[in-house]
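The complex appears here without one of its protein chains, the remainder shown in place.
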Amino acid sequence: MILILTPDTDTGSPEYKKLLQHLSNLPNIRSRVHRETGAQQILSEVYLIGDTASLTVEEMEGLPCVERVVRVSVEYRVLGRHRDGRRSTAFEYNGVHFGQDNLNVFAGLCAVDTPEHVERMMQALQEHGQVCTRMGAYKPRTSPYSFQGYGKSCLPYVFELAGKYGIRVIAMEVTHDSQVREIRDALEQTGRPTGVMLQIGTRNTQNFELLKSVGRQQEFPVLLKRGFGITLEESINAAEYLASEGNHRVVFGLRGMKTNMGDPHRNFVDFSHVPVIKRLTRMPVCVDPSHSVGSRDAGPEGLLDVFHVTAQGVIAGANMILVDFHPVPSKALVDGPQALTLEELPYFLEDVRIAREAYERRVALAERFAATDDTTRTAGTGAGN
Amino acid sequence: MILILTPDTDTGSPEYKKLLQHLSNLPNIRSRVHRETGAQQILSEVYLIGDTASLTVEEMEGLPCVERVVRVSVEYRVLGRHRDGRRSTAFEYNGVHFGQDNLNVFAGLCAVDTPEHVERMMQALQEHGQVCTRMGAYKPRTSPYSFQGYGKSCLPYVFELAGKYGIRVIAMEVTHDSQVREIRDALEQTGRPTGVMLQIGTRNTQNFELLKSVGRQQEFPVLLKRGFGITLEESINAAEYLASEGNHRVVFGLRGMKTNMGDPHRNFVDFSHVPVIKRLTRMPVCVDPSHSVGSRDAGPEGLLDVFHVTAQGVIAGANMILVDFHPVPSKALVDGPQALTLEELPYFLEDVRIAREAYERRVALAERFAATDDTTRTAGTGAGN
Amino acid sequence: MILILTPDTDTGSPEYKKLLQHLSNLPNIRSRVHRETGAQQILSEVYLIGDTASLTVEEMEGLPCVERVVRVSVEYRVLGRHRDGRRSTAFEYNGVHFGQDNLNVFAGLCAVDTPEHVERMMQALQEHGQVCTRMGAYKPRTSPYSFQGYGKSCLPYVFELAGKYGIRVIAMEVTHDSQVREIRDALEQTGRPTGVMLQIGTRNTQNFELLKSVGRQQEFPVLLKRGFGITLEESINAAEYLASEGNHRVVFGLRGMKTNMGDPHRNFVDFSHVPVIKRLTRMPVCVDPSHSVGSRDAGPEGLLDVFHVTAQGVIAGANMILVDFHPVPSKALVDGPQALTLEELPYFLEDVRIAREAYERRVALAERFAATDDTTRTAGTGAGN
Partner (left out) sequence: MILILTPDTDTGSPEYKKLLQHLSNLPNIRSRVHRETGAQQILSEVYLIGDTASLTVEEMEGLPCVERVVRVSVEYRVLGRHRDGRRSTAFEYNGVHFGQDNLNVFAGLCAVDTPEHVERMMQALQEHGQVCTRMGAYKPRTSPYSFQGYGKSCLPYVFELAGKYGIRVIAMEVTHDSQVREIRDALEQTGRPTGVMLQIGTRNTQNFELLKSVGRQQEFPVLLKRGFGITLEESINAAEYLASEGNHRVVFGLRGMKTNMGDPHRNFVDFSHVPVIKRLTRMPVCVDPSHSVGSRDAGPEGLLDVFHVTAQGVIAGANMILVDFHPVPSKALVDGPQALTLEELPYFLEDVRIAREAYERRVALAERFAATDDTTRTAGTGAGN
């Protein structure tokens, strides 16, 4: 059960204390407060865990500071929608808004290689108005004998260059909790010139110890990629590990599923699940076209498949794009063959804009239709199930 | 090897006879002529089969009537692109154009049930400017104890109603060659009021005897759906069975792949393969959002997943949409839960228009970019491989 | 609902007529008699279809000639076990017993090529006491440009050679109902020197028209192979198409599922489903190690993987083995690389014997244990669910 408090509830107020006092006396119930500081207001939610079946919604709505009560199922307890369309599906981080209602592009290097390449990438991003990027320092590789990333040694210059070119958030994969410390230290040491979104890759989707550790920290938001070979439900449950430890700022990432049914693409593109995740949970949804497609093949119109699947994700409402670029793809240490070039960056961004605009027109159409039709209005409500 | 003749070559001319004469003298080579009558001109291609390695392109281009020569690989011999972007990717049928360059919507009944429902469907289509539909008379079902369709008994009234409401092409599944005869007979008997596109379902994708039989007739074009559990390459090879028997008017249909990785959708939506099929072959590509999704679930914006995946197919260049509608979904005999209602038809068509327009803007963008950039121009060419 | 009649019920007796008379008067009920002539006795079952919910088991057991009544669910109506362990799981064909209780080996040519190879194969089988074989005359191939089998032209000599070497049953794939006629004609023409088990391959598992046609004839038993990309339940439902048309003599074949998870084997070996099919249905179960493995790779002990997976099928109770041999694998027209040699035949048969003996010892152990333990007896009963 979740108690949604009136916005900007003062945690020093007597009403708030009275509320906590009351909750602490409930038998077999533990409570946990989650506060989200947005641009406009502070939202507080109190999670009640334990024998909540004995509580009534009416009773809890009568408590001080409580605006609304949502009864949740065990599944996706924190991140789920639970048939309630009014709870927040967005968060702010380092000045950037992440939500089910907007779109951020994270174009960048799959793997950091040289300061020169990092700088050329950052500069191109700034020139085209971008404030987010991807930069891989820790690279989990199938074979132990492959290049494993430059690790913490490259962090200082990556962060400094990000600051120099106005990059506010870098998506960066981590594979062990010690790396989170290394990132925090390097940010500290360089004067916090930028922010980091911790990325958990498909090989670690069910590395629950890593999820718990990353979930316990509140500093960095997390991008969790869907796992290979497991169901969508299991991957969403993995996201819940992050949230159950306290970190609700989670973006869910689609990157294709490994099966020969997806050939000739590297993975079977799964962006049709964008609306599913938005229906089931409050997480913004990211798509990774580069790793899904894995090549620079193009359709007969000259549009690369990477462009096509990006457009597919965006027209269905994707909120974030993680895409590989490289100043000199032939010199990339990891996944060069799929990387886009810096010359293609404005073209890619324009293609994304076309698809996003189409998505927005589609949403407006749905609203017009819902306003005139009963059938759909019902269907729309049912969608929150 | 394919000899592409000059348009409107006269088969009665001495040059043409001279060409055939020459070909008949080539050792270990058989030839087969394929003629496609379009709105503008008649295209003729001569397929040379056998020991073509000994022939040179130059030599063959020197023969009378020959405009151009394409050397093909064994794979997708007839339907493949073979790095040649100039061969036809379109055909006309009963006044409707099918090609890689346009889009047709086939909204209709998954299974024909009553004349009243068929009429309401047809009427709604006409009201919204549609000239194509889907109507299932023969329904292959997983269990022998399920409803199997009304078969030939419903054909006369379906065809007559189609004629009454200006429907020019009905996509209709067939599962045995005898059904093609039944369709031809019923069309004959009712005075050919409409046309039929034979649809081969996913359970029969590798029913090669059916493919050969349907490939041998030239009257009806064919929609071949991708098979479950086999690779895309194997499904395209199945299409080649149709073409190798002489019927080149083939549309390739995507309808999702059966695997639990696609849950909660009924099938794993595979519309990311739209550009792949257009790159590898000259077939127009159809998407079937209804059977892929299998439900009326909607995203939080109120847009049904069926709408979302349709938009995904279209923005990547799909050329045909096969989608289930029903006047009273609760009374549908097959797949009612996923059917759209007649009230949703204009809304669906408008949603499709938005996605198609976005696709066209993307193509125009690609052309502008290709005109200014060398990298992409090269990539575009490579795409034809 | 199934009425199991007392063995050797005389269809000319007054009691039997009285039974049929009574059944014909039941409202909304159709009945269908199935008779199986075994070595010992004739078994008759009457299937009641329609509104059977209104009938009681007691009432029907009181009718003349009725020994026992089984209420069946719609799923696997004819072939299912329906919690009844006493109905027949076996049939005789041309002097060979096929059942869930024994094991037949069908070693032979994947594709018939020359009379000489057929004869060498048959001769080797006779030398090692075999009376069954496999011989492919109709070969469905992924590409239309591959060899498609010699078809009806090879049938006469194949049948004659079978007769010469005492082969009683040949498993032979068919892909169209016309081929059943060709086989019947060729058998007739050559004086019925052998028998044929019609094999329906994985590409046609859901070719329901073929299943219905083959199900309507009672002359030949059928081996139905599991389909690619569909669930086991769907494949068993396909078998039910055969039975619902009247042909109950069906063997169910496992041959691996196509997915990259099975690499480096050609298919993902699924012989763990042997006990599942025997639990759910009354069909004998066949395993096809050659197409599952697809190579001659061997383990470090020198045992080929084809041998290993065969042993795995047999030790779990498989009832039939379909395995590719060839006198000169390098000259085989189809699937040569996986074929075993004639020199390996006695070795293979001995390996099978070891596994079968182990299976029989395991069954005896289970019986001893069940006799002394209550837990297991319950579990054993539950198994029939």
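Labels A, B and C are assigned to the chains in the order they are written; within every chain, residues are numbered from 1.
By definition in this document, contacts are C-beta pairs under 8 Å (C-beta built on N, C-alpha and C of every residue); 3 or more make two chains touch, one makes a residue touch a chain.
In this text the structure is predicted, and so the values were computed from the model without any measurement.
**Student:** Taking the complete complex into account, which shown chains does the hidden chain touch?
**Tutor:** A, B, C
**Student:** For a quick check of understanding: of A:62, A:129, A:191 or A:229, which residue touches the chain that isn't displayed?
**Tutor:** Touches the omitted chain: A:229.
**Student:** Which residue from C:181, C:216 or C:279 sits in contact with the chain not drawn here?
**Tutor:** Checking each option in C:181, C:216 or C:279, the one touching the absent chain turns out to be C:279.
**Student:** In the whole complex, what residues of chain B lie against the chain that is missing from view?
**Tutor:** Touch set of chain B with respect to the missing chain: 258-261.
**Student:** In the full complex, which bits of chain C touch the chain not displayed? Write them out.
**Tutor:** Residues of chain C in contact with the hidden chain: 81, 85, 89, 100, 229, 231-233, 257, 259-265, 268-276, 278-279, 292-293, 296-305, 307-309, 311-312, 315-317, 341, 343-344, 347, 350-351, 354-355, 357-358, 361-363, 365-367, 369-370, 373, 375-376, 379-380, 382-385.
**Student:** With the missing chain put back, which residues of chain A would touch it? List them for me.
**Tutor:** 74-75, 77, 140-145, 175-176, 203-204, 206-210, 212, 227-231, 234, 237-238, 240-241, 244-245, 257-258
In this section, only the chains that are shown with their structure count from here on.
**Student:** Express in whole angstrom the distance between the two chain centres, defined as the mean CA positions of chain A and chain B.
**Tutor:** About 38 Å separates the centre of chain A from that of chain B.
**Student:** Could you check chain C for residues that touch two or more other chains and list them?
**Tutor:** 258
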